[in-house]
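All protein chains of the complex are present and in place, except for one that has been dropped.
To keep things simple, chains are lettered A and B as they appear, and every chain counts its residues starting from 1.
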Amino acid sequence: MSAWSFFFEVLVAGLAAGIMYSLVAIGFVLIYKTSGVLNFAQGAMLLFAALTFVSLHERGMPFLYALAITFLVMVILGIAIEKFVLRPMINQPPITLFMVTLGLSYIIEGSAELIWGTQVHGLDLGIQDEPMQIAGVLVSQFDLFCAAVAAVMVAALTILFRYTRIGLSFRAAAEDQYAALNIGLRLPFIWAAVWATAGIVALVAGLLWGARTGVQFSLSLVVLKSLPVLVLGGFDSIAGAIIGGLIIGATENLAQVYLGPYIGDGIDSWIAYVVALGFLLVRPSGLFGQKLVERV
Amino acid sequence: MSSAILERQANSQGLPGLKSFRGPFLVLLVFAVVIPQVHSDYLFDAILTPFLAISLAALGLNLLTGYAGQVSLGSAAFMAVGAFAGYNFLLRIPGLPLLAGLAFAGLTAAVIGIVFGLPSLRLRGFYLAVSTLATQFFVQWALTNISWFSNDDTSGVISPPPLHLGGFALDSPVRRYLLCLGVVAVLTFLAMRLVSGQTGRALIAVRDSELGARVLGVKVLRTKLFIFAVSSFYIGVAGALWSFAYLRTIEPDGFDLDRSFQILFVIIIGGLASIRGAFLGAAFIVVLPLLLSRAGAILLGPGFDSGLVDLVQKIFLGALIILFLRLEPAGLSALVGRLRIRRNAT
């Protein structure tokens, strides 16, 4: 195999991994954009969703029923978090809310394992994972499927934000909470809706990640992979989450393959952070984050 | 909330003023003179020594996060740096006194702290918090993968040298405990002095309004790097004590992200920007698992599943964090402060 086609394969595999990171990052962006909370529990929600689905399915529930029930569970979980945990803490500084979600992630992870057990589950979504030859480069079908799901999700969210009434209220709430309250938008309802949506996004990401790596505790750690993506793309941009994910995924894989032999194994634990950090020092508000001058 | 309480809260969040050091000194006396009379290796080895190390790390983080407002999710990395640096200094410089080794451990951590604190000059809030994760993962990776740090030991688990203090062998749990107590007491005293003066006010000013601080002539960048260094020094020494006196082994694994979160939880539960809070929170976090597993043993009988207890503990801890942030954002420290007011009033 030529050096170039090898390079492209590494690149494509990296981009594919990047999309997986983006899927997680989108959940963060949704909540951050509308309520200013960086939801560290997104990873735990993802674990919870995947574990619930797999456990129901394994206990003999048909695929679609299990999916529907998990869907409902995630919507309820999202709404419950918003209503019982975050709403009472409105007006607290963002960093306090972040720490609240840290506590939340402990609760959700612990509960998921307490309810469903700690063993590893395989998850088969019935998607073939045979490599296909596209323009001379081998691409995994599963990766293509994930990319398609990500595309559909971004399209759906874009339509939701741009063209529906509720989406417009999302955006108004994101722009200015006080103004939104003043013109009579029902913010609590909007937040609940956003959290429910984030629950659904966690479900989708959880299923794909679960199918890829098996459903186990380490699923909740994907949040650590998506944080550099968010830093790069800006916490408030869905497009940033996608492009940030692609950049992180690609550099991470390239670095691992080409630099790994010289530096050592396991550099994927930090290389994404270094890339994101280097970038941040040049552009402190990320790729698409808005540059604001503090009002005095 | 009455204004008297708010006032106290502000004082505990801010500066202790030039109050006498009598209270802390009495507590120290009890820990130095009375408690060592107890004959229980378990008490010193399993409770008090880790409690002191965690307290010191939390104190360091509280200087950075509680006082200066720079959130760090990488404390454990600095503990690891301290542990490995202390090990290497003592190993490679024959005859180096233990206290000098600890000081070098702290200084090494301080240097690394300045390097990884540099992003704080440009980044704020979440961006900074995420960037401290880079420290966490990079340091852990470097210590695992670069074998020089562990003296090319392939087992991955290395033992600290025997501890001596001026010809006095620290070979029993009580003696190791007293070493920790001495170090922690001195560093705590220095920290109390630091936060009660002009520099302490500058830290809080940077936390509460960077712009306001800058307008008044606070050198914001210098202040941030300074507190990154000081905080890392404390946490580095804490890491060295943790490995040398408590674990008696040195390995990167124990200094993972969960440990970083643990230290963060200690200061949330104990009280941000409170010296006392670091100790109260550490006591809570160290004792909680012991209590829970006792409770588990009593409720579920001796053959209970310890994995289950771990999960329950995790849920419990998460719930506590949320409850504290919601109901008592100033932490145990404020609770204790209120109790004292009430007692004085009656």
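Please note the rule applied: a residue touches a chain if its C-beta (ideal position, glycine included) is under 8 Å from a C-beta of that chain, and two chains touch if they have at least 3 such contacts.
In this section, contacts and distances are computed from a predicted model.
Candidate names were "ABC transporter ATP-binding protein", "NADP oxidoreductase", "Pyruvate dehydrogenase E1 component beta subunit" or "Cytochrome B6", and the UniProt protein name of the unshown chain is "ABC transporter ATP-binding protein".
Only one residue from B:146, B:190 or B:300 touches the chain missing from this view: B:190.
Here one chain is not drawn; of B:112, B:204 or B:309, the residue touching it is B:204.
In the full complex, the hidden chain is touched by chain A at residues 293-294, 296. Against the chain not displayed here, chain B makes contact via residues 3, 6-7, 9-11, 13-15, 190, 193-194, 197-199, 201-202, 204-205, 207-209, 211-220, 226, 273.
As a convention for this text, only the chains that are shown with their structure count from here on.
Within the complex formed with chain A, the chain B residues making contact are 71, 119, 122-123, 125-127, 129-131, 133-134, 137-138, 140-141, 144-146, 211, 257, 261, 264, 268, 307-308, 311-312, 314-315, 317-322, 325-326, 329.
Across the complex, chain A meets chain B through its residues 38, 85, 88-89, 92, 94-96, 98-100, 102-111, 113-114, 118, 224, 227-228, 230-231, 235, 264-267, 269-270, 273-274, 276-277, 280-281, 284, 286, 294, 296.
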